[in-house]
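What you see is the complex with one protein chain gone and the rest in place.
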Amino acid sequence: MTLLEVVDLVKYFPIRKGIFGRIVGYVKAVDGVSFKVGENETFALVGESGSGKTTTAKCILGLFKPTSGKILFMGKNILELKGEDVKWYRKHVQAVFQNPFLSLNPRMKVEDIVAEPLKVHRKDLSKEEIREMVYEILDKVGLTRALAKRYPYDLSGGQAQRVAIARAIALKPKLIVLDEPTSALDVSVQAQILNLLIDLKEELKLSYLMISHDLSVVRYISDWVAVMYLGKIVELARTEELFEKPLHPYTQALLSAVPEPDPKIMKSKKRIVLPGEPPSAINPPPGCRLHPRCPYVMDTCRKKEPPLVEYEKDHWVACWLYHKR
Amino acid sequence: MIPEDVRVIFRLIKTNPVSLAGLVIVVGFVIVGIIAPYIVPYPEDAWGETYNIEKRYLPPSLEHPFGTDDMGRDVFSRVILGARFSLIIAIGVVGLALLIGIPIGLIAGYVGGKLGTALMRITDMFLAFPPLLLAIALAATLGRGLVNTIIALAISWWPWYARLVYVQVNSIRVLPYVDAARIVGLHPLAIMFKHVLPNALTPVTVQAALDMGSAILEAAGLSFLGVGVKPPTPEWGLLVTEGWSSINVAWWISLFPGLAILITVLGFNLLADAVREAGDPRLRRILLVGRKI
Partner (left out) sequence: MMSVTKPLVVENLTIHYYTLEGIVKAVRNVSFSVERGESVCLVGESGSGKSTIGLAIVGALPANARIISGKILVSGVNVLELDQKELEKIRGKEVSIIFQDPAASFNPLFTIGQILSDVIKHKLGIDDKEKLKKKALEALRIVGLPDPERVYNSYPHELSGGMLQRAAIAVAVSTNPKILVADEPTTMLDVTLQAQILDLLQDLRKKLGLALVFITHNLGVAATICDRILVIYAGSTVEFGPVDEVLLNPLHPYTRKLIECVPRSSVRVGRLKYIPGSLPDLRKLPPGCVFEPRCEEALEICKMKPPELVEVKPGHFVACHKYPNKR
């Protein structure tokens, strides 16, 4: 069953200049993105800065209003929700952000942070019932009750992120958006949090939309991966398929650039270098957006944008190299 | 206030003898201000209700540690009671300024847009005036008296707090925990009061507490100029004025209230320095054990 379906999502940010705020251009952060996330699945959006992955996530979370496109959650278009339906959406879609010390209100105790969603949505529960539930949830994420009365700055990075996760699962949502959940943590703690997320997914039958720039983490935790470049999806496939058989030159370059703590692998890796830097999203290049940097660029690439097509079963790619003409 | 900030501040104060002195002075001032009416040796003198012709212009002695003034009143009692008035003024001015400034800064920062810009422009207009001048003009217009003095000063002061709150709210508004509150489904008003405001207030409340020293100084200035409180209120500035004409012969009448102002304001300033140091992020990282997440 498809839980989340994003259809042709577009988000442009206007650039204003002058006293009257004239619009002089747009930052085309997300330029036509479509994908589906199923139940109990982890779907990863991967890309470098400027790829549009974070903006996509924020549109799904309702923090940005898309310029156009549809976001369907359990069949309903969230952009058209009103009143009680908005609350329904909030109950089922939650988020965990990158830096727990910024995503937790520094003046709230841990127990209050985790109780907040319950207080908003479960007005039927009494104070004691909420407190009991909070303790249960803290237990589930591996935190002792003693930490309930502490403030976020008393905690370590790993503990603070667990609190953020506790808050996210409090309402037993269906989908959690994970925005680089372990990037700010130490390596040894990262592993614990990733394992916790995997366990919770199984136990609570969650789906995750994972935003990350770290391909190793993505390979460990995701079922599906979509690679984004300059506002568009360039490749989409099941995780193992993408990592074993990357088709798009950008995906290949990305994978070849990831450093591994295994000197044997590093020596045998074929490096595909993309010269220069990604251009700005204000004036993306015509045709295929990668063409100025692509080692396999052809004439068509400069003129026409390749569509995302299903090259093999469950493996989509947007590249003229794979377009059977 | 965040307990952590307070802890750091207190630790800093404990280790620095100068800030410790400031803390002692401020605490002493507040205590004296509260219990003043009960400890003055000559209560009627303090309130200015007496006229003892035979005791005029007495120099400092055991019975009158600060001497007596032109009306034969015990200066010591008047200075002690003056502490209470200064305390009232300090709290009144700062409190009223906060009452006006915080909502304006909060709405301007949170709602933003045209309303925010408009509110901030008004604030800027007030800020363009030299504050003391504005206060003097207002006080002169409103007339003398304790309440009018407080109002005049508060009106010249609220823009600073509005601006401070505005800046804080603006930067907090985009923090992830505000996003998180939206995602949890909190009503925008609830977010404003529960998440944004408390965090925005920390620098403001600290600033306000320390501004009390400046409030006392400015009120004394207004009284000295004759546009502040009315006689026979034993406000320190007014006390200085009362002794001004006889300063050559009875120096004690102006000196002791003047010293009171000096020491109290100094105490607040020393404390303010300590708090400012505690707020410096680089210093804090050095002061606390290296915290990385």
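Letters A and B name the chains as they come in the text, with residue numbers starting at 1 for each one.
Following the convention adopted for this analysis, contacts are C-beta pairs under 8 Å (C-beta built on N, C-alpha and C of every residue); 3 or more make two chains touch, one makes a residue touch a chain.
In this text the structure is predicted, and so the values were computed from the model without any measurement.
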| item | value |
| --- | --- |
| Hidden partner chain, touching residue among A:M74, A:L125 or A:L255 | A:L255 |
| Hidden partner chain, touching residue among A:V33, A:A95 or A:V189 | A:V189 |
| Absent-chain interface as seen on chain A, which is shown | 48-49, 156, 158, 186-192, 194-195, 213, 215-221, 240, 243, 253-266, 269, 271, 273-274, 276-277 |
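Everything that follows uses one rule, which is that only the chains that are shown with their structure count from here on.
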| item | value |
| --- | --- |
| Residues on chain B engaged by chain A in the complex (per definition of touch) | 2-4, 175-177, 179-186, 195, 198-199, 292-293 |
| Chain B-touching residues of chain A, taken from the complex the two chains share | 61-63, 86-87, 90-91, 93-95, 97-107, 116-117, 120-121, 151, 153, 156-157, 160, 164, 167, 184-186 |
